[in-house]
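Every protein chain of the complex appears in place save one, which is left out.
Per-chain numbering from 1; labels A and B assigned in written order.
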Amino acid sequence: MTLKEVAEQLSARVLAGGDEDLAAAATSVAAGDMMSDVLARADIPDVLVTGLTTVQAIRTASVAGIKTVVIVRGKPVPQPMIDLAREESIVLMVTAMKLFEACGRLWDCGLRPRAGKGKAPEA
Amino acid sequence: MTLREISDRLGLTVHSGCDRLDTEVTRGYMSDMLSDVMGNAPIGSLWITMQKHKNIVAVAVMKSLAGIVLVKGRAPDEDTVAAAEEEGVAILSSAQGAFATAARLHELGVAGD
Partner (left out) sequence: MHEQQAQHAKTQELLFELRVADVMRPQVICVRPDQTMTELRNLLREHRISGTPVLDGDEVVGMITIADLIAFLVSGESEARIADKMTRNPQMLFSDQLLVHVIRQFDETRFGRFPVIDPQTHKLVGILTKGLIIEGMLRAMERELKEEEIRQYRASHIFEDLVAEYKEIYLTYELIGRDFDRAGKASTQMKRNLKRLGIRPDIVHRLAVASYEAEMNAVIYADSGVMEFRIAPEEIFMRVRDRGPGIEDVARAMEPGYSSAPDWVREMGFGAGMGIPNIRKCADKMHIQSTPGIGTTVSVRIFTGREGEGA
């Protein structure tokens, strides 16, 4: 599915990222609040779903090569985080859904922990 | 469904609280930030996290959580297990990562909110 569809499925508000960025495909997801855990992965997911609302979430995404960060729990996203996401060309969105539900919803849409595992339904 | 059923269906490993496996589970909550769990986790929900240090036990007790599921095959620290047995907290672990674990619980019918 596209990032635009991810935003729709999660009823998320896009804070950084234009139409072109949102047209990109997303197939793999990492979820969690601890950045070292994200960095310990051998693969690079398309989307990071997290409740961490600091610039470190963006820096981690940047270092790891993750192109999208979804903030959960409807938490307020600080402006420095939005600015950095724009600077680093990382799509940033926020959803009121909790982390658990957001994962369930994305799984139902066919997203998986890593690309290629499990079948994704036709977009 | 009970913790036992969940454990069997998902192939979880039980680390503590084997006498608590009949606990009913209806809700799930995923978070690695203790302050967030304290503030927002529904009472009695099943907590999914990667944190394995001793403090998770106190949080589980205070929120009367159904139990704790550690992800990515993590095992609780020794002192965590000791505290969990003393407080009667069930800690299990899933071989899969956070996203997949939450997703499979969701497929079993465990609700978010």
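For this structure, a couple of remarks:
Definition applied: contacts are C-beta pairs under 8 Å (C-beta built on N, C-alpha and C of every residue); 3 or more make two chains touch, one makes a residue touch a chain.
In this text the structure is predicted, and so the values were computed from the model without any measurement.
Among the residues B:30, B:50 or B:81, only B:50 touches the chain that is left out of the figure. In the complete assembly, the contact with the undisplayed chain comes from A:87, out of A:8, A:87 or A:108. In the full complex, chain A contacts the hidden chain through residues 33-37, 39-40, 44, 50, 52, 54-57, 59-60, 62-65, 80, 87-89. Contacts to the hidden chain, counted on chain B, fall at residues 32-35, 50-53, 55, 74, 77.
The rule is short, and it goes like this: only the chains that are shown with their structure count from here on.
Centre-to-centre separation between chain A and chain B, using Cα means, comes to 24 Å. Of all residues in chain A, only 29-34, 37, 49, 51-52, 73, 97-101, 103-104, 106-108, 112-113 touch chain B in the complex they form. Against chain A, the residues of chain B that register as touching in their complex are 28-33, 36, 40, 48, 50-51, 72, 96-100, 102-103, 105-107, 112-113.
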